[in-house]
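First the structure, then my questions, so here it is.
In this view, the complex is presented without one of its protein chains, the others remaining in place.
Naming follows writing order (A, B and C), and every chain is counted from residue 1.
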């Protein structure tokens, strides 16, 4: 381990977001702010709005807020739902729980399907609950696509089918905060009504932008919705967006970065981006398996391509382990949150990332397991390399399973 | 005029915000995003929170949102007021009108004191209205410190006295969006309950941060306030801020910039900053007077140090004139907004600015007046130079009057 | 004047180079250094070499050194001339004198045509001297295109004709350090053998690159030249350049900037660039004339488009005046050098520059003349504005004269 208190080289930011912002994006943001009511801005505005639609895979409006992702959660709620409205939410983990807490604060009537934080939202269960709701009292089904706290990816496409099978009119609202731009997602094709996202994960930007992609049905619902709102109201922004401007001052320099980040995603091709993340996760899981540690996610169909949550062996504290990685290897790993605090650490492998950065990351974890005296088998990095070089047949199967 | 379609040199961004972001601030923002839950971030968080207090001149909490200034308006309202609450607002111009429109949307019961957009809020009038309100039905008085649409600065300190004279318990909520960090302002000493601001004016940052500085009285009110809110709720943020973090992902790179911008304001000294802006406005007014054009602001006690709104002569369109300045001199001036659209243009002279940038600005206006064939007397730039060199005694008086 | 010791806004860098580096160029340079032997670099190398040829207007090699312009002077000499070789140089000012001093150090036999530092090199005089040299003992004629110390531009095209008229085989070597990319110049068409230049003037880059554009005749001379040299030797670099690399490590990040700067010049169009600089100089001279001050350059055919050297009235020290502009207006003006030290100040008006930056500059000079109590007539800025708006017929003539 390095004993120097001064860190050298690049920090390994391996939390599952904020992710590493590419130099191209940071440099694009590092330009003079312009008049947000002038013609140059209007062109930028139109470009980022159209570009965002490509990332969400929608032809409908995408509303971009100066906000965190939390703000985009709130926007989704206050535009479509009113206090007292009943909604179905699923306890996939910490962030689903936080979104539910927000729904409570905003006086929604939440039915919160309990979960073990090791599985995604069950399409079967959702179908069953909706089928029973003959009165169509549920106004919305709200799920997290990729639960950032657990490394479990829910199958949104199947949840859509479940709602359809139940012939239920509830809106489908999906949090893609840690999946957009990293995991396959189709707002229009999958029939999502409101997709919530933000800038600092797969979009490779600093935090500061929130997004709502909306369906016609959601827009229609919002027009009828009497819920008090101003900042988050979709309609004034959509109206202003037609000319490339916003109804209040947008976060200009963040939009410079968004334009560049979208260009990078399109240059690589979204399908390549998605495949790339699956490789990282397959390699990471191979390492975890070799170490003899447990993946928090239990269902191979739900393995997250963008992070892997690792269960600490009994008697070892994950936060203490994370301190070892930070102090010795200048690497930030994700913490276990709320009820899994200290029990889990999370390896982020998303965004502006590549094979060698992943290997640096996994080597850092393996060395830290050693230094922290966490029981494990050596050689996780060897297994990961086998996946990356394509020599590991089992990993290839794992890779397929992830697909 | 230059006929080249390609602009060279630096754009003159002379709208009254967003302002010119200093290179130091842009470069500070142009650094890798860090873990918002790690120790390095915590130190940054504490620094910017403490630094912000110095700028607002308060010992109380300052809440920093990833949002525009509009969001900070909403935060002020939803934390302290509930639908149906009666508030006193004053029509100082476009932005006061927008804030009022937000209050309407959020179902406050607004008494909107009409104004001519050429004067600030009248302390006498406020005192009179509050004195009549024996039942203390007004829960808040909400005024804009510097009305960015008109170049009129209301006398907040006197409004405080007016409220006190009326012995009225209403909260005083002040929008300092275009004044903070440019015009003398004291949250604590002046007894303001909620001060609203944002990043892209006197703070010399890009847009993307909103601020609420709050009094104990406002905090108390917020605890009793049942208004629905989540994103804007002060208390979770204040609680997290004690450790230098936020209750949701903050706009990290904007905070890098905020730290640097506050450092720059402190290096210069706030009193020097305020005096500097008064010089700019005195020089600008001297130019306007020589041109024979009219200042929208009618009361010398209310001349804005940070922008000057100029009334176009009858028969000339201000937006056409602004197009001439943009096309010929690559300078953006502020437009007349809503009911003064086309009738007024606004010269921003704030933020990261200096005498020669001001002279370039005023020369651009004078040359454009010429090219656009707007009737005027030549020599405005000469008058401005006289003020800047201290040779103009009248201007010195003007300067004093501004003080 | 501003009394604050802390400067705000952008510094006015009005020396005749280094000039203001555009943000686009600085940001392009602010990227990770790459392998100078890899394929990505090779593409960059080829691009900047081809792009440089467009700026010099040559189809022949342009050699780019990691060096100052002084290094490019030395390169021109050591590649083509040997100790004892006779050369004809012309005393146009400080830089011509420095180049001569270098020639002396390198043991050339210099005939230095004396000058008054107020005129360019005389084609007639050169023709007369060469005509007398029947033995063709002069191996080279070495002149400075734009003498940065005086604001006098020699007529290179006419000097070429003079050499031809004298039927003299001497090489023509020209310093375009402050003219390249700002003043019309054609390496091939004008028959120049070695053109010397650097990065920090019209090319809008920081200092750090030197250039030699070479004719076939110069290349031929260099092959026969036994002068000791290694770093500056053209041939190894030209050989390596064919594949886009260098024979030693090039200044990679400067080349990133060069690529961007050339792109900017091409977007604007060189003819527009040249015309733009003439406008600046016409406006500046109009101001100087109104002030009643004297232009150091006496011949209207030789007025420099990129700087104006102003003679201080007797009894006033130019460096003291420059201190006043720096202390009060955060503007750097060029000093009088060596024998005109204290007697002249120089206003640079070149590079990444525009009308309003020029007006800020001239207003700064006029205000400083006032503060420094230098006798002058007010109104120079008014005259400059008349030129810029096209209202000043005389200035239009001046402009024509400059052409």
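Just so it is clear, a contact is a pair of C-beta atoms (placed from the backbone, for glycine too) under 8 Å apart; a residue touches a chain by one contact, two chains touch by 3 or more.
Computed from a prediction, not measured in an experiment: that's the story for all the values here.
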| item | value |
| --- | --- |
| Per the touch definition above, residue among C:34, C:165 or C:240 touching the missing chain | C:34 |
| Given C:225, C:272 or C:332, the one touching the chain that is not displayed | C:332 |
| Per the touch definition above, residue among C:191, C:207 or C:342 touching the missing chain | C:207 |
| Contacts of chain C with the absent chain, listed as residue ranges | 10-11, 13, 15, 18-21, 26-27, 29-39, 65-71, 74, 83, 102, 105-107, 198, 200, 206-208, 228-231, 233, 248-254, 326, 332, 335 |
| Touching residues (missing chain, whole complex) on chain B | 23, 27, 30-32 |
| Interface residues of chain A (partner: the chain not displayed) | 1-2, 4, 6-10, 12, 20, 30, 267-269, 272, 276, 279, 328-331, 352-361, 363-364, 366-367, 370-371, 378-379, 381-382, 385, 388-391 |
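In this section, only the chains that are shown with their structure count from here on.
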| item | value |
| --- | --- |
| Taking each chain's C-alpha mean as its centre, the one farthest from chain C | A |
| Centre-to-centre distance between chain B and chain A (centres being mean Cα positions), rounded to whole Å | 36 |
| Distance from the mean Cα position of chain C to that of chain A, given in whole angstrom | 54 |
| Numbers and ranges of chain C residues touching at least 2 other chains | 30 |
